[in-house]
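A single protein chain has been omitted; all remaining protein chains appear in their positions.
Naming follows writing order (A, B and C), and every chain is counted from residue 1.
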Amino acid sequence: MIDIQNQPDYRNIPIDKVGIKGLKYPVKVLDKTTGLQSTVAQISMYVDLPHQCKGTHMSRFVEILHLFRTKVSLESITNILEDMKKILGAKSSHIEITFPYFIEKKSPETGSKGLMDYTCSIIGSSNGKTDTDIVLTVAVPVTSVCPCSKEISEYGAHNQRGEVLVSTRFKRLIWIEHIVELVETCASCDIFSVLKREDEKFVTEKAYDNPKFVEDIARDVAKALMEDNNITWFSVSAENFESIHNHSAYAYIEKGIVS
Amino acid sequence: MIDIQNQPDYRNIPIDKVGIKGLKYPVKVLDKTTGLQSTVAQISMYVDLPHQCKGTHMSRFVEILHLFRTKVSLESITNILEDMKKILGAKSSHIEITFPYFIEKKSPETGSKGLMDYTCSIIGSSNGKTDTDIVLTVAVPVTSVCPCSKEISEYGAHNQRGEVLVSTRFKRLIWIEHIVELVETCASCDIFSVLKREDEKFVTEKAYDNPKFVEDIARDVAKALMEDNNITWFSVSAENFESIHNHSAYAYIEKGIVS
Amino acid sequence: MIDIQNQPDYRNIPIDKVGIKGLKYPVKVLDKTTGLQSTVAQISMYVDLPHQCKGTHMSRFVEILHLFRTKVSLESITNILEDMKKILGAKSSHIEITFPYFIEKKSPETGSKGLMDYTCSIIGSSNGKTDTDIVLTVAVPVTSVCPCSKEISEYGAHNQRGEVLVSTRFKRLIWIEHIVELVETCASCDIFSVLKREDEKFVTEKAYDNPKFVEDIARDVAKALMEDNNITWFSVSAENFESIHNHSAYAYIEKGIVS
Partner (left out) sequence: MIDIQNQPDYRNIPIDKVGIKGLKYPVKVLDKTTGLQSTVAQISMYVDLPHQCKGTHMSRFVEILHLFRTKVSLESITNILEDMKKILGAKSSHIEITFPYFIEKKSPETGSKGLMDYTCSIIGSSNGKTDTDIVLTVAVPVTSVCPCSKEISEYGAHNQRGEVLVSTRFKRLIWIEHIVELVETCASCDIFSVLKREDEKFVTEKAYDNPKFVEDIARDVAKALMEDNNITWFSVSAENFESIHNHSAYAYIEKGIVS
């Protein structure tokens, strides 16, 4: 049977990335507390294609993923990237894995247990020359109270759910839990899935005591990331789903750290 | 050229709805203030298909829409539905048009002008026997302050953006503006696209003076709709994008009103 | 501490549904092959609220879910609904659970293994009078080849990915796998995550031999569901993401079956 993909191409144009996009697959990801956590990921996998080749072999990407699905971690990503290059005969490989990650959290006063979801993604690239490049992104939902509203009003202060998105490059492997904790400390208050009345009083007062603009949250998270000498690069965005508007307030800081 | 769709079908199964779904099209909709408003709609159009016909003629739906796109209103929907039945040779027709609708709003203290968007949909059905059935749905973003949080806390109160979805059937045509105004009166406070500091003080204090659960908002909107003798049926849902959780609080009331 | 939710309400308006919406939670669902399958669900849980009560207790919904998350099935839904009524002091309860469900599938010629995802939802309602009402919905992606295009063209035929959505009520519990198999048999061809070249030849020819309009797919699925005497009600929609248009073709059939 003829292999059309393997035929020569004469346009003289190499392709940066070619592969599969948007595949939904069940995976197990490394969990600090329980070892492995079952979740469902959205996955894209690409390799480069040299100018003289007509096409890549799409089915091999899924076959590689099928083998690796039982242990996805910042470490195993490197192996997947190597396998992709070897099996597809490519010089560079790229993978993007996005999944909800769940952490058990106790409410602050009554200690009621519930699971909080944090959308995470691991983006890995390998070009065969330098080290593999890996970026971990964690989305952390938070509460923010507006300092301006609190200051100028006789009483009350508008507040809302926000989302802080942190992307990092790092020397040694880091835990999702570490980023979550770092961000939650920088918000007006963190968020829970279960809150009894005593807890609700606690988070209301804590948030009101701790008003923060999106600018403040972005800066406080940036400051904490700059003080972590394991982090070599980061970007942080803070987005508030404003309770007084139908659009968001947004702040973004990016920084490469010279060691 | 053979007309496959016109061939007979022997499975003896009539089809309730067949047609096109998810077509994006620019339309002009009736605007209380300016006459007509340009917007972009997402449209689905269906007719029934009797058991003995193999298929419908999909291109005719778009042709009908292309003619009617310059004036979409609760009135013109009836004409579109009649044309659909005539041109497709059907007994019943159904259309769903969803679009953002913009209303100019002045901020409460400084009178700063901005446009607020309200996602609306018109769903029309005609079966040729009784009157055309038309449902207007309007989504109104609002601010809600939690009464429990306010009461039990020493200071502050968690609040958030919410969305109130109102669907109505009615005797005489009604304006989107009427529904928006009715809902905004029932929230802790309404929402604006532009707020200067004096305005922000106003909405913060107004909302804090006016705490409401999703249950309260749903009930107050339901009460107002029940008192409007033009409304013959309604459903109202209130959803709060909780600032202390990563999920929503929700309340729903539906009521047919015997005249 | 005062319980605001427990205070009396004087508006005289009962609430049909009140609770939590859009909570993301990891769950284990009944799996025909492996016993239990880990996945991630989007969940909404509501109860009714009588006219004299001001509010419901939102945290209890999450606590109930937290206990039941380790085994979600058509059977356990009944228990969840009973617990919701008991713990919330309500007369009726309602739950909606939506999740991707994965089934291992071998490619038709080379037997290559991969996992296919099917988005499923279980909607359960209990009003305490009659039996619990449970609806299972399964979304099955398929290939469809256009019979008109095949017939009128000298060669080729436009085809595309489609999605068939089947909702059922039933006497005895049914398997997701049963619905998936039933639907896949009715399409031009079924869909796979891994296809080698021999497999691609197979599915191309099978689909071309088997052209179907959305009307045909909807009717063939309806016919199969009508012949299954365990099914007491169903709706089926077939949607084609047309390769020649930027919108979908759509057909819908609903049927209650008198036993």
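Keep this in mind: a residue touches a chain if its C-beta (ideal position, glycine included) is under 8 Å from a C-beta of that chain, and two chains touch if they have at least 3 such contacts.
Nothing here was measured: the structure is a model prediction, and the numbers come from that model.
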Contacting the left-out chain: of C:Phe61, C:Phe170 or C:Phe192, that is C:Phe192
Please identify which residue in C:Lys71, C:Lys113, C:His178 or C:His245 touches the non-displayed chain. C:His245
If the hidden chain were put back, which of C:Ile4, C:Val135 or C:Cys148 would touch it? C:Cys148
Among listed residues A:Gln5, A:Thr70, A:Thr185 or A:Asn229, the absent chain is touched only by A:Gln5
For subunit C, which residues touch the unseen chain? 116-117, 141, 143, 145-146, 148-149, 152-161, 189, 191-193, 195, 197, 200-201, 203-205, 207-208, 241-247
Subunit B, residues in touch with the chain not shown (by the definition above): 1, 3, 23-26, 37-40, 59, 62-63, 66, 100, 102, 112-115, 117, 193-198, 201
To test your reading of the contact rule: which positions on subunit A touch the chain that is missing from view? 1-2, 4-5, 9, 11, 13-24, 44, 46, 49, 54-56, 58, 147-148, 151-152, 213-216, 218-220, 222-223, 239, 246-254
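One rule holds in what follows: only the chains that are shown with their structure count from here on.
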Report the chain ID whose CA centroid sits closest to the centroid of the full protein CA set. C
Subunit A-subunit B separation of Cα centroids, rounded to whole Å: 35
Taking each chain's mean CA coordinate, subunit A and subunit C are separated, in whole Å, by 29
Between subunit B and subunit C, centroid-to-centroid distance (C-alpha), Å: 25
Indicate the residues of subunit A shared as contacts by at least two other chains. 117, 193, 195, 197, 201
